[in-house]
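Every protein chain but one is kept in place in this view of the complex.
In this document, chain identifiers A, B and C correspond to the written order of the chains, with residue numbering beginning at 1 in each.
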Amino acid sequence: MTIRVLLFASWSEALGSRVVEVEVGSGATAADVLAAVESRAGGASLARPAVAVNQRIVDPATPVDERDEIALIPPVAGG
Amino acid sequence: MTIRVLLFASWSEALGSRVVEVEVGSGATAADVLAAVESRAGGASLARPAVAVNQRIVDPATPVDERDEIALIPPVAGG
Amino acid sequence: MRALVARTAIDPAALLQEVAASGNGATLLFTGSVRDVNDGRAVTGIDYDAYESMAAAELERIVAEAAQRFGTPDVVAVHRIGYVAVGELSVAVAAAHPRRAAAFDAARYVIEELKHRLPVWKCEHYADGERVWQDARVAEAVR
Partner (left out) sequence: MRALVARTAIDPAALLQEVAASGNGATLLFTGSVRDVNDGRAVTGIDYDAYESMAAAELERIVAEAAQRFGTPDVVAVHRIGYVAVGELSVAVAAAHPRRAAAFDAARYVIEELKHRLPVWKCEHYADGERVWQDARVAEAVR
């Protein structure tokens, strides 16, 4: 299935886009989606992000669906 | 000697003045000054004040002089 | 660094400007105002009496201590005296620092110290027309 992934900060810059689409098998997890996006980033020096599904950070083992809103969340620093 | 004593808050109100003069013997202490002012206050319900000499709170045993600036400092509550 | 005991209204925006500096990432403003109710009684205002010269000197000492202890010159405090109506500011403290923890701590230090050290006294005025010196209430309480 095709998963749209929202990107921010250094991840967005490294991939030159605010959103990428990756192909993963059915039953894929948040970790699988992250691995698929990482393979696109080449050797860029990027902090390992968490994955948010529908605006909540999830465990990497959480299954994902094409209808989910999925985003990579690098280490945050507001303020 | 004659000591001028500055009064504030309920003490000022009870004695009807911002300042009183009391007579004390030479060698009198802060405690003696306080006792002299208290005798003027009658039975008014007043919190026991500290005594400031030249704008610093002093020990009751501190000797006072007519040239000192002496004040009764009731329990404070700024803010 | 500035400390003031004044009879005029407090302008918090002016205090914020006063502590601004391009190296300060964090700014704290505390304001205290007269509440409409205290211990269950409807309050209309508070008359603040003060030993003005000593209060001004003590507030300066407190501000200087905060500046020294928390490492910033950008600390100001103003205490109003005289009659202050409900909702009006009686006290304001501003502190700025490169880091937020120190800005919080500096402002907190100033307000806690001034509550305990400033020779300032409150006479609460109530909606029913009565007024009570708060220093005398302490006397009642400890009897």
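We take it that contacts are C-beta pairs under 8 Å (C-beta built on N, C-alpha and C of every residue); 3 or more make two chains touch, one makes a residue touch a chain.
As the structure is a computational prediction, the values presented were derived from the model and not from experiment.
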item	value
Displayed partners of the chain not shown (whole complex)	A, C
Chain A residues touching the omitted chain (full complex)	6, 8-13, 45-48, 52, 55, 71, 73-79
Chain C residues touching the omitted chain (full complex)	12-13, 16, 20, 22-37, 86-87, 98, 100, 103-104, 108, 111
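FYI, only the chains that are shown with their structure count from here on.
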item	value
Chain whose average C-alpha position is farthest from chain C's own	A
CA centroid of chain A to CA centroid of chain C, Å	50
Cα-centroid distance, chain A relative to chain B, in whole angstrom	74
Interchain centroid distance [CA atoms averaged], chain B/chain C, Å	25
